[in-house]
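Here's the structure we're looking at; comments come further down.
Not every chain of the complex is shown here; the ones you see sit where they belong.
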Amino acid sequence: MKPNYQFKKPAFFIVLLSTLSIVKGQEKGDPKLTEVWEPEPKVVTPGVNNDPPSDAIVLFDGSSLKDWKGKDGKAPWVLEGGAMTVKPQTGAIQTKRAFGDVQLHIEWRTPAKIEGEGQGRGNSGIFLQGLYEVQVLDSYENRTYANGQAGSIYKQHIPLANACRPPGEWQTYDIIYQAPLFKSDGSLGRPARVTVIHNGVLIQNSVELEGPSLYIGRPKYKAHAEKLPLVLQDHNNPVSYRNIWIREL
Amino acid sequence: MKPNYQFKKPAFFIVLLSTLSIVKGQEKGDPKLTEVWEPEPKVVTPGVNNDPPSDAIVLFDGSSLKDWKGKDGKAPWVLEGGAMTVKPQTGAIQTKRAFGDVQLHIEWRTPAKIEGEGQGRGNSGIFLQGLYEVQVLDSYENRTYANGQAGSIYKQHIPLANACRPPGEWQTYDIIYQAPLFKSDGSLGRPARVTVIHNGVLIQNSVELEGPSLYIGRPKYKAHAEKLPLVLQDHNNPVSYRNIWIREL
């Protein structure tokens, strides 16, 4: 295959297209040598109308908080209208199950009635493994530090775009998370990585984390289990969540 | 911050949750030191009801093939019902614009009437930069080699799942693509990488490509321009496409 990439020549176009016919057609050798039949990927039935795929673990479908717990046992947040809403001062909630590498779908909504500003408006957070935060904030026409706005990896990575919908509207995060791995001596084997798609817009592109999210100081990894619960933060604002599902990778 | 990861102890839960209040509250030092205000991410208005985000380049909205061309100039595929459909034997089509790193949304449909089997059923392909193929195939109850089924990076990476919808139904690919970079001596500077979400299911997780997709033989990089057109393949089956948009990263 000898593509010719001199784009300004009229010849290029034909070359590129003819290349394609070569790709699946006319070279020498046995094409079967590069076929791989095993393993056969498992069948996953995708969701219809925003429903979870068939292999997802549904963490919240609007009907109960049974898969979550709070600091005194039962998750104390408000269940209403198919959503769960932070009950300020009751503390964070976390999943009963623990997770490592995952694909996570989660929907969130900041209060329609605007109150506060900067970090004080519609603040909550999704802590992957309870340690690595994807910021939830009403960043619609509400400036704060870039590495602390909605979709930031808190104080580590500025989002590529501000894709917020207005307060009061439901928003989605589709997250691909690679958990860190530690060697048995406690040193870091591989760092955590996060990709975030916010309302369909890529805002974090496989960024590498420096360690757990910190409000003060520079992050630093500390060895932990391979799987840990997902945590949603109570930051004193009545932020709501719905349609939360996770797929183990 | 001293998390306690002895999960089986009842103490753990409280420690993890109290850690969170520490994260945004009680450590020593000046939290402003780790605030980063610039650059401020650009505002992107996300789409509603599957529409493209505000900064997307719309490559096909169902109304015309004006952004595409074929081997003899005008793109010869069939425009009908808001979709464009492969016209067998007319050849691949490609975008008039060239692209490097992108987020790509594309929808595709294989014929409702099942014909052929294996690689012969509903075959087409999305060639990123005209060289790196994400396979399009009717893989719904239609076995073929795993590294050649729908969502494979053709003959390089088996998809993590078979998330196909039945023939005749529209399906989505959301693709995050990192183009390869070459040094001025023609050697590879960084490889291509692809993430694919198929109907909402992650099927390729930032996989590294070995080179252009080949039907025969082992792939090998060859230096090319930083930006190249997107190509859709004519593999003799009347596969349809719609709602194609791309965001430059």
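Just so it is clear, A and B label the chains in written order, and each chain counts residues from 1 on its own.
Operating definition for what follows: a residue touches a chain if its C-beta (ideal position, glycine included) is under 8 Å from a C-beta of that chain, and two chains touch if they have at least 3 such contacts.
It should be emphasised that the depicted structure is a prediction, and the values quoted were computed from it without experimental measurement.
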Beyond the 2 copies placed here, what is the full number of copies in the complex? 4
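Here is the rule we use: only the chains that are shown with their structure count from here on.
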In angstrom, rounded to a whole number, how far apart do the mean CA points of subunit A and subunit B lie? 17
Footprint of subunit B on subunit A - complex, ascending: 1, 3, 5, 7, 13-14, 16-21, 23-25, 27-31, 33-47, 53, 55, 69-71, 91-92, 94, 98, 103, 105, 127, 130-131, 133, 143, 145-149, 155, 158-163, 165, 174, 176, 193, 195, 197-203, 205-206, 212-218, 222-225, 228-229, 231, 233, 235, 247, 249
